[in-house]
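What follows is one structure encoded as structure tokens, with my remarks underneath.
Removed from the display is one protein chain of the complex; every other protein chain stays in position.
Up next, chain A:
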Amino acid sequence: MSKKILPLVLGAAMGVAASAAHAGTLEDVKAKGFVQCGVSQGLPGFSNPDSQGNWTGLDVDLCRAVAAAVFGDASAVKFTPLSAKERFTALQSGEVDILSRNTTWTMSRDTALGLNFAGVNYYDGQGFMVRKDLGVTSALELSGASVCTNTGTTTELNVADYFRANNMPYEIVAFEKADEVVAAYDAGRCDVYTTDASGLYAQRLKLSNPGDHMVLPEIISKEPLGPVVRQGDDQWFNIAKWTLNAMINAEELGVTSENVDEMKGSDNPSVKRLLGTEGAFGEAIGLSNDWAYNIIKNVGNYGESFNANVGPDTPLGIARGINALWSKGGILYAPPVR
């Protein structure tokens, strides 16, 4: 093992050297003809391969939207499944162009890792799932419980903080991969499974009897999940940021993948600016002026993506909640295209 790691470190060092040499991610992406997108190893609703091997999910849609903005083609994207541990190194070393992998935006990640968070595409919070027959109704009753979770996540720190703050002893069993956490929890190794609430709903589907388990009402942390890019390439950062903003603005303006062609003839100046019939906002970020049209036509607006992947009509059945638009009681708010 130790002998195998040496070339890896040298490779990492060289890789860092190689990627630092050229900061123009957009040119690189255009040259190779596709966006390399880092996703999870399988989280239903967010990034998960279906039976045909096609990636679907809210995070996947964001990558497809970036591809649509750059190439006008939502399929010009390749996916790299990454574990929680590998994700930042893969982005830093240039292995992926954008990381869209239910990643929590924290200060240390934003500052010390040489990365930039391009926004929030899902406001999440950490929750707990337990077996119904435990008779537990609140997380404050979990004193003495054993807790299964993933290693190398903010989850592991939050659960430590929460149990410590409430003076409850606990036992942590931390696995590298989400599938093993689910298997161990399902086998009864732990009383509690903790991760982001959205993840709990998604992973519950993988349990042998999903109906025997419930998610407790407490949300113990703020987990704003969003796409990440490398620091030091403002143009690519802008593209990622405004792709997300365009999807949110489109929902707010009522532009959907169905009506986007009619909307092109709209008199509303905000819609005109978004769809590129007025102004040159696309050129300002190095793309064509119909960049947002391509996103909405090929992928849809934020609301469409949410409903198709995690919304109430999907197996996950997550309500919009705080992820609704600011005008509809949520906190989703995108700066205007102006």
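One rule holds for everything that comes next: a residue touches a chain if its C-beta (ideal position, glycine included) is under 8 Å from a C-beta of that chain, and two chains touch if they have at least 3 such contacts; residues count from 1.
The criterion applied here is as follows: contacts and distances are computed from a predicted model.
Select, from "Amino acid ABC transporter permease", "Sarcosine oxidase subunit gamma", "NADH-quinone oxidoreductase subunit M" or "Extracellular solute-binding protein", the UniProt-recorded name of the complex's unshown chain.
"Amino acid ABC transporter permease"
Touching the left-out chain: which of A:176, A:234, A:258 or A:283?
Hidden-chain contact among the options goes to A:176.
For a quick check of understanding: of A:184, A:215, A:308 or A:322, which residue touches the chain that isn't displayed?
Selected residue, touching the omitted chain: A:184.
Based on the whole complex, identify which of A:25, A:153 or A:249 touches the chain you can't see.
A:153
In the complete assembly, which of A:217, A:232 or A:312 touches the absent chain?
Of these options, the touching residue for the absent chain is A:232.
Could you pull out which residues of chain A are in touch with the chain that's been left out?
On the chain A side, contact with the omitted chain comes from 1-2, 5-6, 8-10, 12-14, 16-17, 20, 84-85, 88-89, 92, 108-109, 111-114, 133-136, 141-142, 144-146, 148, 151-153, 156-157, 159-161, 164, 169-177, 180, 183-184, 187-189, 191, 230-232.
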